[in-house]
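Some notes on the structure that comes next.
Heads up, one of the protein chains got dropped from this complex, but the rest are sitting where they should.
Naming follows writing order (A and B), and every chain is counted from residue 1.
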Amino acid sequence: MSEDPHKRGILHRLWQAILMLTLWRIGALRRRRDPPEHGEADDPSRRETGAPEWAQHLIPALLALTALTGLGFVALFIVDPNTQLLGLCLGVGLALLASALILAGRFLVPQETKVEDRPMYGDREAVEQVAEQARAGLDGITRRRLIGGAAGIAGAGLTAAVVIPLVALGPGIEQQLSDTPWHAGRVLVDDEGNPILAANVNEGSFVTAFPQGAEKDNLGSPVVVVRVDPATLKLPADRASWAPEGILAYSKICTHASCAISLFRSPLSPTTQSRGPALICPCHYSTFDVLDGGTVEFGPAGRALPQLPLQIDASGALIAGGPMSGPVGPSWWGDSK
Amino acid sequence: MRRGLLALAAVVCGGLSLVDIAAHGEGQTHAASTLAGTATVPNGSLVSEGHDLFLSSCAACHGMNAQGIPGRAPSLHGVGALAADFYLETGRMPLPSPRAQPMPTRPAFSQAKIQTLIDYVASFGGPAIPTVHPQRGSLSKGQSLFALDCAGCHTIQGSGGIVTGAVVPSLNVATPRQIAEAIRIGPYVMPRFGPGELSEADIDSIARYVRSTQSPDDRGGWGIGRIGPIPEGMVAWLLAAAALLLIARLIGERAPAPKHAPPPSEET
Partner (left out) sequence: MSKRSSRSGDAAVDAVSFIDERLGAARGLRFLMDYVFPDHWSFLLGEIALYSFVILILTGTFLALFFDPSTSQTVYHGSYAALQGQSLSAAYSSTLHLSFKVSGGLLMRQTHHWAALVFVAAITLHLLRIIFTGAFRKPRDINYIIGLTLLILAILEGFAATHCPTTCSPGWASRSPGASRCHCR
């Protein structure tokens, strides 16, 4: 579809006109203030007084309007504290105040240009005197290095003592990262505390589960339970019994930055899709392959997702077959598995 | 000028037809259409009409008898009217190309033709089209379930997003029936939830919640797309900071330009 060159020309010219008008206005604002002439002395100091009448009327008017908007805000607050109206009132009031101040600064107060020499820092004499007095404080002390060194290591030692309590924020000295509430026989329960039956976990679905009776807030607690076709499993040999009927459980806490893994990519027709089922973290899209033990398929996670061995007990409920396969949560130094 | 008017007229007509299709899609109950709880009893002549349409539009991938073609498309035996209705009403099927992700778009067929296809696919058995009653659901329960099961991919406002390997559609125009169907099917890479995991009451609640996200209470004013920090950052930097920068430029002084070419001097 070719553009009508005549139309384009008009639009183009219109745009150019707007552009030139804008630039001219800005330029006109510049020219209004005469730059000081380059005299022999080249001293830009000057002082201009004389507030024009219109400014001395307009500025009080703006300030009066500001007062009105302030009162309007008060009235609105009492009568109908609608957020948008309140914001509009306050915004307009502040804009009016700003306009008044800008105009006052430009047209009301005396316009003054002053020159100030850079302060000469570096008073050699005073520096010498201060240094002399500091050195005088060491008069009579002969073993200066010994005392200085002792003060240094005392400072270092106490600083270490002051700083070390911050370690309590982290994994901690006593609390092992691999301690989770999961152990053999612990029942998996859902958000409301009901045991999860194997029959209720359908292929293609995912369920969030917790250890029965344990704190949900513990980072090691939440797991994601999914069911896949057992024939597609590619678990390592030592985990062959961890997925009864193809039901798998993985930690819900991403090994990258411990967001909750809440995405489950579950292809409906494997014949037409090359990507298999995977758990994905919403924060940075670390993708964990569920079929081969939670290895990282994509994303910034540094290690595989810890897997929880599952068993189905006599009543058909899912129970843990042992502790997690590895530490839960973000990878940290020393842990690269 | 004339071309512009024609284009405008085309857009308006297209828009009206979209509204027309959408309106038909939700409200119509065909005499032979299936309702929740009743078995599929498709109209015989519609089934054969559907079969003809199937042959011309779907069999290339799904096979002459909807048995599926390995590596191309799955079998439709047992997917039921539920799946057929979902994929056809939302325009996900037919796919533009075999490997493409099914995306919601304009339905490719008229409502009548869609009904024939639904009846044909339903004749192979499978779940019926669900009925959903959002007004019976609990908004809070729906929010809780949605946050737990859906918000990871669809975002808490149903704005959609991405996962590794697929685009997650927005739920802004999803009808309660489509929501229920998608939950049961788990289309493309979406997980699916059976009645044992999400009951019909749960789906009512989820549908009610999603409906509430479609007309949200924007108490704070402009929602800016309701996807969080990125649009907010753009507004803060590209609108607010830019405006403030402009104001600073306008109200401040500029360095005076030298009148004539200054001799090389020390910097001031």
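Definition applied: a residue touches a chain if its C-beta (ideal position, glycine included) is under 8 Å from a C-beta of that chain, and two chains touch if they have at least 3 such contacts.
Quantities reported herein were computed from a predicted structural model and do not represent experimental measurements.
For the chain that does not appear, the touching partners among the shown chains are A, B.
Which of A:83, A:129, A:194 or A:315 touches the hidden chain is settled by the complete complex: it is A:83. Contact with the chain that does not appear here is found for just one residue of B:112, B:139, B:173 or B:201, B:139. Where chain A meets the omitted chain, the residues involved are 77, 81, 83, 86-87, 90, 114-116, 121, 191, 208, 216-217, 219, 221-222, 252-253, 257-262, 282-283. One chain of the complex is left out; on chain B, the residues touching it are 139-140, 142-144, 147-148, 151-153, 155-157, 159, 161, 209, 212, 219-221, 226-229, 232-233, 235-237, 240-241, 244-245, 248-255.
The criterion applied here is as follows: only the chains that are shown with their structure count from here on.
Chain centres here are Cα means. That of chain A falls 30 Å from that of chain B.
The touching residues of chain A, counted against chain B in their complex, run 1, 29-30, 35-38, 44, 83-84, 87, 102, 105-106, 191, 199-202, 204-208, 226, 261-269, 271-273, 275, 278, 280, 282, 285, 287, 297-299. Within the complex, the chain B residues that touch chain A are 3, 68, 70-74, 98-99, 148-149, 151-153, 162-166, 185-194, 196-197, 219-221, 250-251, 254, 256-260.
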